[in-house]
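These notes concern the structure reproduced below.
A single protein chain has been omitted; all remaining protein chains appear in their positions.
Coming up: chain A.
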Amino acid sequence: MPGSDKETDLTERIEAFLSELKRGGCGTGPLRGSSETARETTALLRRITAQARWSSAGDLMEIIRKEGRRMTAAQPSETTVGNMVRRVLKIIREEYARSRGSSEEADQQESLHKLLTSGGLSEENFRQHFAPLKANVIEAINELLTELEGTTDNIAMQALEHIHSNEVIMTIGRSRTVEAFLKDAARKRKFHVIVAECAPFCQGHEMATSLSKAGIETTVIADAGIFAVMSRVNKVIIGTQTVLANGGLRAVNGTHTLALAAKHHSTPLIICAPMFKLSPQFPNEEDTFHKFVSPQEVLPFTEGEILSKVNVHCPVFDYVPPELITLFISNIGGHAPILCGVRCVQVDEAAPSAAFTDE
């Protein structure tokens, strides 16, 4: 039957995506950039909307929540997956409300107020069936996809506002957003970039070769030299894996040291992060925040006997508290870390959607 074929096809795709998530995370650092993950997640959710069987918005939301839980469980550190699921849920709610005819758009500004006063929307509201809902939702998801595709360019467009000539800019590891940002500025201005290599994965090397090919004077330094050269740096521009709800970051390890060094020298720390990296999570205890990979990267098996007698840690992420951050640059403009919580709420309003997973 064609229906079941579609179903099996869909489940296959979901499984493939989940296993890719699982594999991609426990390698040597993230294998693909967050924007790719976000795009793939959204594309998959669109496919689910198109191919899965559902009759009302509530059903659809239930399906998406279930798949979303499975996806985040496959790779808890990849928060963009969860963020995209939340966005799609919000889209569904909006479209439903629009179909129903109520003026939800006007309540955009009162989102915080609504959050506090409404006791939480009851699920019955989503049981009504609307024929054009599917098409509307798919269209909205397409819009979301176009927005995602444009995020890097939007951020890069703001580069010239922040970089002037003859500056020395420092960055760490490899962030495609920052790469695009710097390359865009390099078209008009001449400046110097220092890249900290970020052991043990040494992604800074790739970043440096790519930047130097684009005509930017680049220097690679070891992680240990961050504080030593910081006195000559004018700005620190970095990317991040996630922006937490309190304005803090979950970024690649070594970023906290970089942020402290920048604070000590009063160098501004600028984060280039698109909106889909914004997550409503708070920095929890060590168990859920940190992710570790094989310590073989740090102390290889060739070291022999001492391996059995020592503990070796290889954390992937660092927590950077919000007071060390000067500015966020996202695809909708720049803003201060303190507003992260507000943005978070504006992006996904109602409490149930924020807790679609059992956290």
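We take it that a contact is a pair of C-beta atoms (placed from the backbone, for glycine too) under 8 Å apart; a residue touches a chain by one contact, two chains touch by 3 or more; residues count from 1.
Quick note on the criterion: contacts and distances are computed from a predicted model.
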item	value
Which of "Translation initiation factor eIF2B subunit delta", "Cyclosome subunit 8", "GATB amidotransferase" or "Auxin-responsive protein" matches, in UniProt, the chain that is not displayed	"Translation initiation factor eIF2B subunit delta"
Listed residues A:18, A:133 or A:202, member touching the removed chain	A:202
Candidate in contact with the missing chain, chosen from A:79, A:175, A:218 or A:241	A:218
On chain A, residues whose C-beta touches the chain left out of the figure	28, 194, 197-202, 205-206, 208-209, 212-213, 215-229, 231-232, 253-254, 256-257, 260-261, 264, 290, 298-299, 303, 306, 309-315, 318-319
